[in-house]
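Worksheet: the structure to be examined is printed underneath.
With one protein chain held back, the other chains of the complex are shown just where they sit.
Now for subunit A:
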Amino acid sequence: MAAGQQWVLVEMVQAFYEAPAYHLILEGILILWIIRLLFSKTYKLQERSDLTEKEKEELIEEWQPEPLVPLVSKDHPSLSYDVVTGPPSHRIIVNGKECINFASFNFLGLLDSERVKLKALSSLKKYGVGTCGPRGFYGTFDVHLELEERLAKFMRTEEAIIYSYGFATIASAIPAYSKRGDIVFVDEAACFSIQKGLQASRSFVKYFKHNDMEDLERLLKEQEIEDQKNPRKARVIRRFIVVEGLYINAADICPLPELVKLKYKYKVRIFLEESMSFGVLGEHGRGVTEHFGVNIDDIDLISANMENALASIGGFCCGRSFVIDHQRLSGQGYCFSASLPPMLASAAIEALNIMEEDPGIFRVLQDKCKHMHKALQGTPGLKTVGEPLTPALHLQLENSTGSRTNDLKLLRAIVDYSLDRQIALTLARYLDKEERFLPPPSIRVVVTVEQTQEEMEKAAQCIREAAVKILK
């Protein structure tokens, strides 16, 4: 071995002597060039400003930034909050007036449930309040595992994962799967947390008209043609349809069976956000899949928050383990945030218990929703937006004044009129500049199982009076 190497060396030296001069010069230049490339400064565009230090200082002196935030005028409609003192249960005290609550998403009335409170209290006694850590770092409590198991069982899916904040649930779930270059087909009426999730995913987003399956199919077909042009690329582009079960902004139900058909036809995965429909639709409150009798395994991911029907805090995603488990390392709101306080998880478990023990409650809610929907029909100057089954209806102006601010003022006047007459309503709030498709201004009317027939009649009557008086 050693002898062989020596021989190679000798040969190299010999070759060096024998090589023609131009060859050596050329190689020498090449070596110098490489050295230059290695040690020269990398070219940076920003550094190439030909300003002198003094000019720079002047520029810095000159530059005046905008204020950090623009001044908000005192009478900005969203600055003065209504103040609630005491619990937001069936009877609520808004700005010092006791009212019947037609505004909180406490659909099943579980917020006031003694059982839930007692469970939360016993959990408080054992675990204290905070978890002081994310799930990965000793923030996983036995109650979290139990809640996940219970949710999975309730929804009849393989696995569930809980988040500590409802908004962060779908907003974290979407970017866990859909990445740059992937395509997401989204309903125009999709709620704000979906929009934020899409933005975080940096995927290519295509909006289809609200609940318009033809429009969706048109987009899917367009994509199919696009795919045929470049089949290699098409094989790695993931596609998703993101819809809500019951739209919070439009108060209607998505046509899930058609969506599932399209899913298999165009091989697109479906993500379903069920914050409004979980615990509301279906015989057992399992949401829109149960409502339509759709096999839940056909939906790739279901997400919902536990802040409405369950009357706790947080959110969850459920589906097949193949899909859900991925979020345990990739869901940002899951990995990088403190876990849900155990007492809130315990409360959610107890709320689930109640829902499982008494499935009749959903029937009651649905009947009340229908009743309210009917009672609100024919309010002069206001149109009722939403399906009879929705527990959160919107009342919009039939004839807009042409300016959003004025519309809001009119609606606010109706809300105030009702507040004076012990009916607590609220305007549906949006960030005007941030929404992709800003819904028209509206009053939200929420139905809960605790409201009696008379109270609903009274509310409808009150709204009618207000409308007559204010919208003449």
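Basically, contacts are C-beta pairs under 8 Å (C-beta built on N, C-alpha and C of every residue); 3 or more make two chains touch, one makes a residue touch a chain; residues count from 1.
Here is the rule we go by: contacts and distances are computed from a predicted model.
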| item | value |
| --- | --- |
| Among "Origin recognition complex subunit 5", "Large ribosomal subunit protein mL37", "Sodium/hydrogen exchanger" or "serine C-palmitoyltransferase", the UniProt name of the subunit that does not appear here | "serine C-palmitoyltransferase" |
| Among A:Gly133, A:Pro257, A:Pro359 or A:Gly378, residue touching the chain not depicted | A:Gly133 |
| Which residue of A:Phe16, A:Trp33, A:Phe336 or A:Phe437 touches the chain not shown here | A:Phe336 |
| Full-complex contact with the absent chain, from A:Ala200, A:Met213, A:Val294 or A:Val385 | A:Ala200 |
| Given A:Ile92, A:Leu147, A:Val205 or A:Ala467, the one touching the chain that is not displayed | A:Ile92 |
| Chain not shown, touching residues in subunit A | 46-47, 49, 51, 56, 59-60, 63-72, 76, 78-79, 81-89, 92, 94, 101, 103-106, 110-113, 116-117, 120-121, 124-133, 135-142, 144-145, 164-168, 177, 191-193, 196, 199-200, 234-239, 264, 267-269, 297, 300, 305, 307-308, 310-313, 320-323, 325-326, 328-329, 332-333, 336-338, 340-341, 343-344, 347, 424, 426-431, 434, 444 |
